[in-house]
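Apart from one protein chain that is not included, each protein chain of the complex appears where it belongs.
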């Protein structure tokens, strides 16, 4: 398809859908309804939206959907750190139940007992998985959960009179950028630890970093490299001794379910992305849920309300003494709470552990296979990888000039993809693969084969890779200028019309 | 995608879905359940089905779906006689209501009052549209409705003691082949009338054909040519005078809604395809509904049950004195009954008439545009076309060697398609276009432009068209042998494995 | 602009109409109808309620549907040709895909996926029945049976058809309607104690002109007909064909009819992934051996696999199209048209998901659960759980003759307890008196069955 921009489909007079009509008696009683709006607040002129018949709108968007490579359609293992796994269709069917879809968040608690039960039951499951004592599902993503945790750290120290004194948060360079960014939003100075030569977080650097200014320590484990820090308990001990809180980024906990937990590693808080490890879909980038768990002493700091269960009744508890207030409106993304609960119940305790084990098996299988590809490597310690690995094409780039960006474009031609990695590229020419438990050996082999093929091309005929994609929805873009120059970027169609000569010429 | 045959995805041990488990106490009480099956009736050995994980099954089928060109995705006007129109999404949402999906057809009538109400209300609408007096929605398609009508013709004459005498049914060559075929199934001799030189059914030929052997006359109007027979009332009068019944194939009635009806034209029965004119989807070829309407005196011949409404209660009437029995199990395709009702209610009487008018407008617009394309023509009388036209590439074929089959393959490259026409090809190198009311002028222009382009290619560089498709899901097939030779045709995968050398080589 | 432009009809826009009329050279649209004589034109408006907007429509329809009580709300034990089974969510996802939903008669290139999926459906069902040819699905079991019988008669040119008396009455009606006047039908008796076919009677009726015998296994009444091999022997000796109807969900544990001599197999796909839809989920299939004499008699479309010009790539097309009524009108084999393709694709998805183990397990679960129900029903005084003394699959005849209640009355009272009781057989099979056909499948839990038994107990003891 070569779909136009939707404004180009405008045909004056056409209509996509009709609104429910206003009853004639109502109109008679109140008049046109809009002349009561004060002059200055009336909309003048007609909205510049396009007018398009229903069938054409539908055709436009279903075609665009076909031009989107959802995880249902490919071996989606190239989004390392993000855990793309199989999204069970049964869960998608369950969330379309009007008994869920058509609930208002402020309904009387008696009328949403089922929904509250699901929140509570998921809470119980998450406690088992993490060892934490209470969960909030209000955060709308991992980033927001990190923000909520940073807020709790601040509130906690404030409640102890150390709010001003403790103004530093320590993180590591291989943790997700949101850890640093959200803590900075809460006014913290960020101390970023770089790894030792094997890729492990460096305990000496941590010791050097902690002080009476330390508010908290936030880290992922394994980090983006897939390397698990075996001395994590020592890390949390050091931070605790310095008076800081430890919080754990478990956005991706896929290799750990039933194996090891936040509690035993000494964390005070953690969060899980229900849209990653717990098989809720990513939906092009949200809505999502960062399930936020805390130990008992931090429960009163959680964003309100949380769900309580007493005498067979579920209720919303708004009264949390030290609550940080709100991070997201109402109760969070209920659909994704339901999805995660359904997924856990489809697996049970043993199934969850199998998830972790097979994710690790799959990843180590890939790790062995990818390392055998010419020009690919995985910096740092050999082995020790759990559910993902950050690889590098550094050698290939040196030898052929083909970069990781070239490879990602070429992957498109195979109906596959990967993204490179978060900035900064500490690992040069990076790519991060995370096969999860969802893919079969045959799927992994298909993916590996594509990488092998591209490596071969890079060494034999690099131009093929550099000029990719050859077989994608669109041709190669002329990016730099149009995205980074204020005179050329166009963030909306109206802006495009203004800026392009097309409009000039038309005048 | 280049999806393998599903059997090739077989990985022993994988599983697509789990069945609900049998309760342990149940198993304890009854044992394994299957050893009670007599020896000769036990399945020996393992079924030869593939074993595949859920995600892979899903990926396979969603990819195949993307390789299917539904009417949601293109300007679907090339299936003339079949009325492909916009399928409103609201209707698809309504039929997924568990209050419809999860009804058993034998439930107590009290518990399906809503469903019966919809059957009845659709019946009332269809009576208005056709002038008939009662409808049955049991037939599962137009073909089955035609079969039911032929059955009624037989039963009617039998009830009057003329069952053996009246053994001929008259039809026309431009009516759907199913008219003849189904009447033949009911044991009738078929008399097929050819048109006069203007393409109108020939009244003299009809006069010559009727006799005391005439059981019935079945015809479409307009016929597949899109030409409306203005003397239709004379035709039905002639047949009635000879003692035959007249039945009307209104599979496609899209140009006539609110304009003219079966009753006034003198028909005793008619049927409408709810999956054509009434906007139910075709679903790759069914399930569907041929709504069968009859005048009052034929009501007692309908297949049972029909829905009756009395004192605010709906009931299923099984007791029809002369009923032909059943043509399909239970009540027909309830989803499509609901869809058709919803569509009618979304339009109202005036909207239905607009449907007809715009369908005729769109068709006549295309007619003028297509006739201007080099090598295209529309045999028979000028004008007089209602909702569709059967065109011909005869001239182009003569001049360039490009056939209508070549064009249809080439259309694929434009993301469009048409099928040629029903056999026999009275109109040479035919194609039948029916734009319906669903498409905008811009859509029609896009389609016309593709035809123009192909005509241009045919005259300038016919090889492009002949070797098409160039840009389809698959390459050109080597058809003849593999489909028509018993040693080579493979109707199942197992048969393919047996017949191909692949298997031989493996031995 | 006096009239509103409807969202479904873009060209209602007056300005666009004007442009188009100008191209055509007409003044207004009604001019295009000049070919229709005035006396045929409808003068008044149709009496159909005014148009509803989408939201109104939704409230209207949902309001009506809310008058229904579904099998999700009440416990259901009705079967008799339409059965409640577990439906994997993936089946719904696939058959609700907009592409499959709105496709129709595209060619093998642009509709490659449709051909591919239906070819796979044929292939998967072929494994189930152990036959090499399966058709694109037909309307339902009844029509598939009718067509199978007509095929048989065309193959051997005979005109008499035998049906067992235990054939489902609805299917019998369809068969006879499709078969007459070309064929003559006769019925073979059965043993009222076991349901088994009366072989003596069969022998007596198996005259030289018998084209085929049709029976069902498992039968309409649920019992398993175990005399398959013997019946086959008798038919072969008489050059008559054996046509067997089958519930495909039984074939993980039961032998396919091809193993005991069936020449043509037919049945209903609804159990393989279709919601009941008030009977909108039915779909028929027909299977035969890969012999020309069979293949050439199929009225249905048969999709075959074809190599493309690219090595290793598959395409698909119509096998032997020239036998169909599309090609030959009344000279074709019966007739073909829109039937139930979407359910064929869905059945394929279902079989691909369940695999060999799943089909075995579902068969076993059905047998265990239904046997448990009979066992428990037998414990109720005055009730016989299954009045036929033979093994059964999924369905069984419960004898209420000694309860003093009619099945009608009993079912009414069960309804008050939110249970849909089994189908009343007193009209269809008066030989069983006040009996009902109960259906128990893999979806029934022990608690469901216990609840049924307890409820029946309460009803008859009251």
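Letters A, B and C mark the chains in the order given here, with residues in each chain numbered from 1 onward.
Please note the rule applied: a contact is a pair of C-beta atoms (placed from the backbone, for glycine too) under 8 Å apart; a residue touches a chain by one contact, two chains touch by 3 or more.
Values in this document were obtained by computation on a predicted structure and should not be read as measured data.
Although it is not drawn, the missing chain touches A, B, C when the whole complex is taken into account.
Considering the whole complex, the residue from A:197, A:460 or A:478 that touches the absent chain is A:478. Of the listed positions A:72, A:162 or A:399, the one in contact with the omitted chain in the full complex is A:72.
Across the entire complex, the residue among A:355, A:376, A:427 or A:465 in touch with the chain not shown is A:355. Interface note: of A:336, A:397, A:429 or A:455, the residue touching the hidden chain in the full complex is A:336. Touching the missing chain, out of B:5, B:36, B:93 or B:124, is residue B:93. For chain C, the residues touching the chain absent from view are 7, 54-55, 58, 62, 72, 86, 88-89, 93, 97-98, 353, 442-443.
Looking at chain B, the residues touching the absent chain are 11-21, 53-56, 62, 88-90, 92-93.
Convention: only the chains that are shown with their structure count from here on.
Averaged C-alpha coordinates put the centre of chain A at 46 Å from the centre of chain B. Chain A and chain C have centres, each the mean of its CA atoms, that are 46 Å apart. Each of the following residues of chain C touches two or more other chains: 6, 8-10, 12, 16, 54, 88, 90, 93, 98.
With touch defined as above, residues shared between interfaces to two or more other chains in chain A number as follows: 11, 14, 53-56, 62, 88-89.
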